[in-house]
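All protein chains but one are shown in place.
In this document, chain identifiers A, B and C correspond to the written order of the chains, with residue numbering beginning at 1 in each.
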Amino acid sequence: MALKTREDYIKSLKAMRPNVYKFGELIEDVTTHPATRRTVESHARGFDAAHDPKYAEDFTTVSTFTGQKIHRWNGMMESMEDVIANSKLKRWMYRFTGSCNGGLCVGWNGQNVMWNVTAMCDKENGTNYQERLKKWILGAQEKGLVVAGALTDAKGDRSMRPSQQPDPDSNLHIKEVREDGIVISGMKAMICGVAASNEIFLLPGGAYREEDKDYALACVVPKDVEGLTIVEARRASDSREFEEGFDIPETGITQAFLFFNDCFVPNERVFMCKEFKYSGKIIEFFTANYRACIGACVAGQGDVMIGTAALLARANGLAAGTFANKMVEMAVNNETTYGMGIGAMALGKKGPGGMWTSDSLLAHTNKVHVATLPYETKRICQDIGGGIAETGCFPSYKDFNDPNYGHLVQKALKAGVKFSAETRARAARLAEWLTLGAGVPGCMHGGGSPDGAKLVVRALTPVDQFAEYARKIAGITEDVPEPEKKK
Amino acid sequence: MALKTREDYIKSLKAMRPNVYKFGELIEDVTTHPATRRTVESHARGFDAAHDPKYAEDFTTVSTFTGQKIHRWNGMMESMEDVIANSKLKRWMYRFTGSCNGGLCVGWNGQNVMWNVTAMCDKENGTNYQERLKKWILGAQEKGLVVAGALTDAKGDRSMRPSQQPDPDSNLHIKEVREDGIVISGMKAMICGVAASNEIFLLPGGAYREEDKDYALACVVPKDVEGLTIVEARRASDSREFEEGFDIPETGITQAFLFFNDCFVPNERVFMCKEFKYSGKIIEFFTANYRACIGACVAGQGDVMIGTAALLARANGLAAGTFANKMVEMAVNNETTYGMGIGAMALGKKGPGGMWTSDSLLAHTNKVHVATLPYETKRICQDIGGGIAETGCFPSYKDFNDPNYGHLVQKALKAGVKFSAETRARAARLAEWLTLGAGVPGCMHGGGSPDGAKLVVRALTPVDQFAEYARKIAGITEDVPEPEKKK
Amino acid sequence: MALKTREDYIKSLKAMRPNVYKFGELIEDVTTHPATRRTVESHARGFDAAHDPKYAEDFTTVSTFTGQKIHRWNGMMESMEDVIANSKLKRWMYRFTGSCNGGLCVGWNGQNVMWNVTAMCDKENGTNYQERLKKWILGAQEKGLVVAGALTDAKGDRSMRPSQQPDPDSNLHIKEVREDGIVISGMKAMICGVAASNEIFLLPGGAYREEDKDYALACVVPKDVEGLTIVEARRASDSREFEEGFDIPETGITQAFLFFNDCFVPNERVFMCKEFKYSGKIIEFFTANYRACIGACVAGQGDVMIGTAALLARANGLAAGTFANKMVEMAVNNETTYGMGIGAMALGKKGPGGMWTSDSLLAHTNKVHVATLPYETKRICQDIGGGIAETGCFPSYKDFNDPNYGHLVQKALKAGVKFSAETRARAARLAEWLTLGAGVPGCMHGGGSPDGAKLVVRALTPVDQFAEYARKIAGITEDVPEPEKKK
Partner (left out) sequence: MALKTREDYIKSLKAMRPNVYKFGELIEDVTTHPATRRTVESHARGFDAAHDPKYAEDFTTVSTFTGQKIHRWNGMMESMEDVIANSKLKRWMYRFTGSCNGGLCVGWNGQNVMWNVTAMCDKENGTNYQERLKKWILGAQEKGLVVAGALTDAKGDRSMRPSQQPDPDSNLHIKEVREDGIVISGMKAMICGVAASNEIFLLPGGAYREEDKDYALACVVPKDVEGLTIVEARRASDSREFEEGFDIPETGITQAFLFFNDCFVPNERVFMCKEFKYSGKIIEFFTANYRACIGACVAGQGDVMIGTAALLARANGLAAGTFANKMVEMAVNNETTYGMGIGAMALGKKGPGGMWTSDSLLAHTNKVHVATLPYETKRICQDIGGGIAETGCFPSYKDFNDPNYGHLVQKALKAGVKFSAETRARAARLAEWLTLGAGVPGCMHGGGSPDGAKLVVRALTPVDQFAEYARKIAGITEDVPEPEKKK
């Protein structure tokens, strides 16, 4: 088929059963409701790009199954180049929207991770998960689906395993295995891109042991599956989405809490059912590519922050070039998270099912930077932007246009003869949105916490081997082992 | 008189003419209106502390004029100890409110700066400004006034001086000098604490030359002076202030844009009228103490962030002690801005009027840290707090209490057996408010930009003298001067 | 032929004319003289590795010309994998020796850069440089040559171009073009690995204009070419190389100043002769791969620093695991410079002659990290190592073995029952050597300064394009160009 258009995409969303709530209200149409239309608009720009010759190379690819042209985010990632294209797509999307577009990201990664994992599982257990998965992927490619992905469970008490929780729903789990499918219940938290998605790829939130095997499940459900209630999280300044005017941009992302209550998932959509020993593999494969790629997300947003700082400098009456040193610092931050991710991809290798898997050590090192450098980039953006941008310190759109004193506000905001008060106001609001508004992506804990990444770095750093190198160079002849643990 | 109480203070605000606007609406009573009542509450806690034996030493002092006990923020700062008390009061106020309390800060600094400056001016010009100032201070002490301070003008085109601006109102200026006073017009921008203040201390926004002498003015006006229109700036998530519930705390600060239109200021309230050559001195004295003291503000907020991180760790089901290393990093940041400020005070000296003036080099060095370290403290607070705190990523208060699905939201938020879902939600909202909500103080540009501070550090670093020390240690015998500038 | 052995290599050096000086003395045999034998030993370990099955994959390759197995450092870099192998070899060499091995690095890069550049030059000018180069490479592969590379000239007055210098020898230049070759004179400074090399690849130190065309030269000379005087630079603690004992390890690197006085270079060794317009290309291609690869050098040394810190912790009587957090910080630094370099390679592409050229933006971003992160790694190594390691604060080997009081020194150095005083001393000396001794590589300015790298980052950051993204997201409709420069 031809690639889907923005209109096709929006139509597909309109056709779904409403089950998303915010502020106590059921959202009848996510494509027009103020709380969700911005994230739909953001995702829609990915469809626009697929049809734009300038971006088509990164936004489309060819199905390895059918040879037909498909949306990049429905494709398989068989090579380093495929994962780099994922990275590039993410950087573009952030440049187009200033924000995360989870529906073009997590499900995509999920299908590739599960391709590797089902290969292992099928081989060892004689299951036929990969065949099911292939069928689903073919459909997704055909329909150009936007697929969110959900790993993080509500979790409950961090000191207990899923099966020990007083409330079994703290983690999503298989409640019943039927002949034709499974019944699932439980809660997933902070899942991004759901409102803008057609389907949701469900994956386990951790590496589970046998006693938690009910929690070892992988499947895909339509967003409007019966039994699923979705409640949107609130974000900084999200009430502005209900107002008129430029106090918030026309793009954005939302996160949601997902409440599954006896949802039935037919077998053809189930790719893991209690095979707990592969749940750790899912996490390992998932984070490797995910943490390699997110460097591109924050880099893309960093690009927009450089641009915003330049706009503000000019709107404030100065040349952007005045701040070249600071912009180089921002660029170094951006290229670092982007480049480290690419490095992880380059040192990756094909996984058991043939899908490319980035190098874990570099990917997790990158996560440490992703949780740190964007904070510095934001700080510099505020530094260049001036007080007006730092905390968005100026009156609202409503006051800007007040019939009685709006002219005063505008007079106060105009800095110099060249640019309008509105241009300066819009640039300042963008800086606010990016650095302490709804545009702030969860780069600290999104895709897992930096402390978890550091544990991986620690595990993959062969301290004893390094001590051997040092011992040889130092000419030390006796063994120097770690002291025995005291009992 | 006795010290003022919270009730006295609120009554004094209620008695004023309404002239504060937000979202297109005139605020009839700042003490009860959702947009301003939180900043009033915050300031009121300063009055509470004055009556609390635990804090009275820092929140009260004795008038050097009358010997009577007064609120600390109405006192003179004649010694290092007085300025240290200013610092301590700021740190307490942030601990009580999590936020800035500009009405207990800028006017206070202004009166002391002007004491030094009027001493110089009166001595050299035979004016009697200090006498006027003393009378006003006596009244302020008697009435326990809360006094905001306004330096930053709207400015207009940064490449032109005030008198060159196409719009003379870009900067506040003297429009007419009458026998009994002056008439002023123009705009001040981003002035904090105005809504919660009784009066506003107006000071020039820069060091002016003769051609800009109309802009060299210092005076105090009641907040509700005729001709003054005040428009509140909006802050991140400020719409939540109009909602019910815990999505925003009960304290806070606001900033305002001030539009003066032919305001009359009687002579007894005017402390500088066109004596432009002292305008630079005002900036110099003002920034020295101000930038020494603001280290305490961000330290106090940092204390609250340590506390918030501890609450969140526990509400997440972990011990705060798990994160001791990270909390030490936060504490080092806090104590650094606090301690550098104290260092600046200790190396200070009495100014020309006898008021203590902190050391400029250390004070401006501190400003560099104030514009940097709190960003790291916030990052660590989010790091410890987890995804729920990083961007406040969970449903709103309204959804938390929704009759249909609120129980699900609460179930998802409860982490472990010990603490309620609400406790975790409130702690997470506080983290959000402090790190990317309305609780973020403008520490980057508040009180001037770090780039300006670096210029002072540069000017006060005697590179040639340091080169001499190096030359002697290196045993270099020839002179090594800077190359002549090419023409 | 078979791969060369350590013995072959040493024999080849012994056969050369002595022309290296240090401390006023001519070094008759670089392989045994205390000032140079350590760098020869270091390079020799590269030959050992070529014969060790564990490392052979990285240390050998197949000649693209002859299909024969050759040393990796004589090969062509036609693909990303080839440049990654360069990176890996560097990291191994640092792990084996703790230090730089310039003779296995710069000449190698030079031959590949010149392959690209001669392709351009030959095509546009009908020259036959590439043919000459190929012949030389074939010989180098056959003989397993160690080839230093020299770019940095003595330079003289930084404010003048080469041809304007009062002393023409400030930069290496062509003094005469003869039918059978060229005569060159001038000075190259801070060239590493020369003492351990067979030949030296000479390249221009900058991008030259027509008036400087005499300085646009590329050629290779034997290290002992007639007319070349080599004076070794001194390094921190290099006098220890002349002492007995463990105060300095058995490996190391040296840098040299090269004084060319009418050296004749026959045409078959000349690959650029006054084609000044390609001199800039040489710099561009050279730095791209070089700055991508040096991340591996400092990573390898960082690995040794992790190992040294672990040894010291244990020799001090503690578990290395106590410092796991700090070692993770070190590892993050190491993997960052390594991974960014790999990222630059992965985004590279084939140059005009088919040799792989890393991405400039990422490579130069990496240089910024290479000039920063190793300093932090060193600091942490000293932090973990304790006072004894920080500045090598304990008596010398001579005192350690003094017949009268050596037993006291040993008694003082022994920390705990498990390890000998000598082990602790050796580990501490290694830490000293790595962090403030002769083992410190010039990672700040080696291969060019970070300020130069930042200029490239600046040039390759499309601020205006980024401003366009921001403008669209902000919904700004007017153009926001940079202000015109004032005249």
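FYI, a residue touches a chain if its C-beta (ideal position, glycine included) is under 8 Å from a C-beta of that chain, and two chains touch if they have at least 3 such contacts.
Only a predicted model underlies this, so the values are computations on that prediction, with no experimental measurement involved.
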{"item": "Touch with the omitted chain, as defined above, among C:Thr60, C:Thr152, C:Asn198 or C:Gln301", "value": "C:Thr152"}
{"item": "Per the touch definition above, residue among B:Ile342, B:Cys393, B:Ala415 or B:Val440 touching the missing chain", "value": "B:Ile342"}
{"item": "Touch criterion as defined above, residue of B:Leu311, B:Ile380 or B:Leu413 at the omitted chain", "value": "B:Leu311"}
{"item": "Absent chain, residues of chain B that touch it", "value": "80, 84, 95-98, 246, 249-251, 303-308, 310-311, 314-315, 317-321, 324-325, 327-328, 331-332, 335-336, 338-347, 361-362, 365-366, 368-369, 418-420, 422-423, 426-427, 429-430, 454, 457-458, 461, 463-476, 478, 480-483"}
{"item": "Interface with the unshown chain - residue positions in chain C", "value": "21-24, 152, 154-159, 166-167, 169-170, 187, 189-190, 229, 231-240, 243, 247, 255, 257, 259, 316-318, 371-372, 375-376, 378-379, 382-383, 386-388, 390-396, 398-399, 402, 405, 408-409, 411-417, 432, 435-437, 440-442, 444-446, 449-451"}
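Just so it is clear, only the chains that are shown with their structure count from here on.
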{"item": "Chains contacting each of chain B and chain C, listed by label", "value": "A"}
{"item": "Cα superposition of chain A on its sequence copy chain C - rotation in ° rounded to nearest 5", "value": "180"}
{"item": "Centroid spacing, where centroids are CA-atom means, of chain B and chain C in whole angstrom", "value": "52"}
{"item": "Distance from the mean Cα position of chain C to that of chain A, given in whole angstrom", "value": "40"}
{"item": "Rounded Å distance, chain A centre to chain B centre (Cα mean)", "value": "38"}
{"item": "Overlap residues in chain C, where contacts from two or more other chains coincide", "value": "325"}
